[in-house]
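With one protein chain withheld, the remaining protein chains of the complex are depicted in position.
We call the chains A and B, going by the order they appear; numbering starts again at 1 in every chain.
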Amino acid sequence: MPQLAPHPNRLLPADPGTRDIARRLYAEVSGLPIISPHGHVPPEWLAQDIPFSDPTTLLISPDHYVTRLMHSAGVDLAALGVGGSELDEAGKRAAWRLFCEHWPVYRGTAIRFWMEAELHDIFGVTERPSAETADAIYGQIAAALATPEFRPRALFERFGIEIIATTDDPCDDLHHHDALAADESFAGRVMPTFRPDRYLEPGREGWSELVDALGEAAGVDTGTYAGFREALATRRQYFKDHGAVSTDHSHADVVTLVLDDAEAHRLFARCRSGEANADEATALRRFLLVEMARMAVDDGLVMTLHPAVARNHSQASFNRFGADTGCDIPIAVEWTTGLQSLLAEVGLAPGFQVVLFTLDGDTFSREIAPLAGFYPSVFAGAPWWFLDAPDAIRRFQGAVSDIAGFSRMSGFIDDTRAFCSIPARHDLSRRLDCAFLAELVATHRLEEDEALDTARALVATNPRKAFKL
Amino acid sequence: MPQLAPHPNRLLPADPGTRDIARRLYAEVSGLPIISPHGHVPPEWLAQDIPFSDPTTLLISPDHYVTRLMHSAGVDLAALGVGGSELDEAGKRAAWRLFCEHWPVYRGTAIRFWMEAELHDIFGVTERPSAETADAIYGQIAAALATPEFRPRALFERFGIEIIATTDDPCDDLHHHDALAADESFAGRVMPTFRPDRYLEPGREGWSELVDALGEAAGVDTGTYAGFREALATRRQYFKDHGAVSTDHSHADVVTLVLDDAEAHRLFARCRSGEANADEATALRRFLLVEMARMAVDDGLVMTLHPAVARNHSQASFNRFGADTGCDIPIAVEWTTGLQSLLAEVGLAPGFQVVLFTLDGDTFSREIAPLAGFYPSVFAGAPWWFLDAPDAIRRFQGAVSDIAGFSRMSGFIDDTRAFCSIPARHDLSRRLDCAFLAELVATHRLEEDEALDTARALVATNPRKAFKL
Partner (left out) sequence: MPQLAPHPNRLLPADPGTRDIARRLYAEVSGLPIISPHGHVPPEWLAQDIPFSDPTTLLISPDHYVTRLMHSAGVDLAALGVGGSELDEAGKRAAWRLFCEHWPVYRGTAIRFWMEAELHDIFGVTERPSAETADAIYGQIAAALATPEFRPRALFERFGIEIIATTDDPCDDLHHHDALAADESFAGRVMPTFRPDRYLEPGREGWSELVDALGEAAGVDTGTYAGFREALATRRQYFKDHGAVSTDHSHADVVTLVLDDAEAHRLFARCRSGEANADEATALRRFLLVEMARMAVDDGLVMTLHPAVARNHSQASFNRFGADTGCDIPIAVEWTTGLQSLLAEVGLAPGFQVVLFTLDGDTFSREIAPLAGFYPSVFAGAPWWFLDAPDAIRRFQGAVSDIAGFSRMSGFIDDTRAFCSIPARHDLSRRLDCAFLAELVATHRLEEDEALDTARALVATNPRKAFKL
């Protein structure tokens, strides 16, 4: 039976001399605590420390990275428990078997690296997933999950997570975060993140109701633009008071637009009354991103931008399974002229910080690194989502370091809801950082002490700086 | 005299350990039969098995890869016999000499690899092309071509071609394909491909006459949209009945648009009467691609998309030499929103398959791999045309495997009218596949048995699946 035995040198360079350098670097950073300043783990998992139910519900059903490739291979997402369709025990075992049978489709992907590490390092699996081994592996993981050592908080500690951020609705009362902060038995730091997208898109169905809800949450009348703005500022402050360090924004583009107060009020009123056309709604949305930046100058929250994804590309799949189930597809993005209005307002303002994430690799060197290499406020966000894999990370490393060095990089973010993948994701990033830095040492572009200092900074210093931790 | 001696390890990794892995992989796939599901070899060559006339007419004049680089170096295309201007024997020898003198301009290109393999492996040339060796090489090849071993069918067999597709006009009666299929002395499979571009571009000069001709070929009155649609479906079925497995489409973009029946009829009528403006013609063209996809659901033919090339960029060169003579230049392409309407109609339909080819490398990771990694119907087409060379292929391998693994790749297509380059093109692809997979093994991302299985799949399984062979 083929073994599952992750090699200690995986992802390190093949050239023996370069690999030796990389191994020395990796030895110094592999054990550092995990800082995860942007992600999607539900805070209640940690607050309530509820045991994970089973392998499929933990590792398959909610992970669109894992399910989308099976879908592309012809598997019905319903058979994997995607989108909340509850599977019974037989269904869960069948879903797990499908996953193990499809193990070859992950070859070459980051998913393969993560899952291999999760199965082996966390659950002790030593046989390669396949139709033959599926049931035994399921049983092995299920047995582990039934023990206290595999409850969320125990794993949190075992994973070496020092700080983790969740992503939260502006109306959320953050009681899970409060509970965690108040709980002396829990040493980790769990930060909320203010994610106001829905409230900032006046062209979206149901926007006006969201604005009402926001007003209620903030205790402010959102009938006028002034009230809406105040409600947003109030909720940002609420998040900050509950530990947040950043706000996250993912719109179709990053075009920004400055409106005067009268025009803002006028557009807001038209959007509220449902009379606005698409251009007006878009104009207000673009202005609201500038407003977020202005508020960031005031309250000090870091902005992170994750733009340019066509969400729910397949309407039919969305109708059956809902959002975040694997059919979001990237589109091109333009940063230089898009962000110019925003940066003209706040780009040089003390304390303002914005981290740019992209799925459009050509912009690493064309726009992001040049921006991050001039504006003290702009950071080059680590490779994100579809690009958080070895080849894309290498492209990012080369493109950004060429132009802006390492000090303008955000450090790694895992951006995941797959809790058990967090250590593997950070490990992948650390291995690839060491691999790249070893290349620079081997080609005499850096001394080894500089590479080591940089490797440590990318894990520990950069994210603290970019996210004000 | 410098030798022409292709090295057995060419294109395999330089690192000794990685190269050893690659050699083991390559040994297993280098001899597998060639499957060529998309290309431009004229079917009459095989049907009639006419001897090739001379080195220049075979290897230079019709190959725009070869002639365009000489043109950029200042050679008049007329001197190379481009565009049907018949050269006499002295002219052919002179053209061949020009090619040999320009041997250095191909350094670093895939053309160099192909041509080196063709000259050495097929014709036994052992001296490097140059002004000094040109005449001798010409004589050597000419002598070979006069023998039965170098007639098309003998080469077809020697090359190990199992299946090859041609590209054909929808009105073609496919009698060459019929003859080949009926010929018991010929064991290969030669499939036509339905290429309807000209009939689907109402904005093109002479479109209405083409629609008439299509009607005639189909035996259907194409005076109305309903008739036109029926004629297209009829001809598709005719192609399928004669062995076709795919239809090929190369328009300026891949924007798709759904029209209702009344609007389709209205636009068709306006285009037929010559009253349509450019926007109307474009709208109808974009809808017709959706119609092709709908028909593909019905008849099961695979769609291949090869968009976004500015054809005949130099009008002056086109006027002298005609189409396909080297001055087609790529432009950017957008897939995600462009294809959304088409995929909403058929993207999840059982049996529908579409293969996306691009000349815009940024879309490998940004759009194509994400689409192919979700939709069971979408395949990432192998690097195409200007990108079918080592560095671009490495970019494709990394970008697509990162996101969608290997199972969503179409497998190699040679897309060539240069018959003798076919083995070299497939060999280049196999070597580079093995080189890339060896990298993954050397960096412990795959076990060697998995790499070997993948190398075999890319040659044998993937094209069969993507093209329903």
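Some points to look at:
The working rule: contacts are C-beta pairs under 8 Å (C-beta built on N, C-alpha and C of every residue); 3 or more make two chains touch, one makes a residue touch a chain.
The shown structure was predicted, so the numbers you read here are calculated from the model rather than taken from an experiment.
From the options B:D360, B:D415 or B:E447, the residue with contact to the chain not on display is B:D360.
In the complete assembly, the contact with the undisplayed chain comes from A:F406, out of A:F156, A:F406 or A:F419. Here the missing chain is touched by one residue of A:I137, A:A231, A:A296 or A:L440, and it is A:L440.
Residues of subunit A that touch the chain left out of the display are 13, 15, 17-18, 334, 336-337, 340, 343-344, 347-348, 362, 365-367, 369-376, 378, 398-399, 401-408, 439-440, 442-447, 449-450, 453-454. Touching residues on subunit B toward the chain that is not drawn are 2, 6-7, 9-16, 68-69, 71-74, 104-110, 112-113, 310, 313-317, 326-327, 329-332, 359-362, 386-387, 389-392, 394-395.
Convention: only the chains that are shown with their structure count from here on.
If you average the Cα atoms of subunit A and of subunit B, the two centres end up 39 Å apart.
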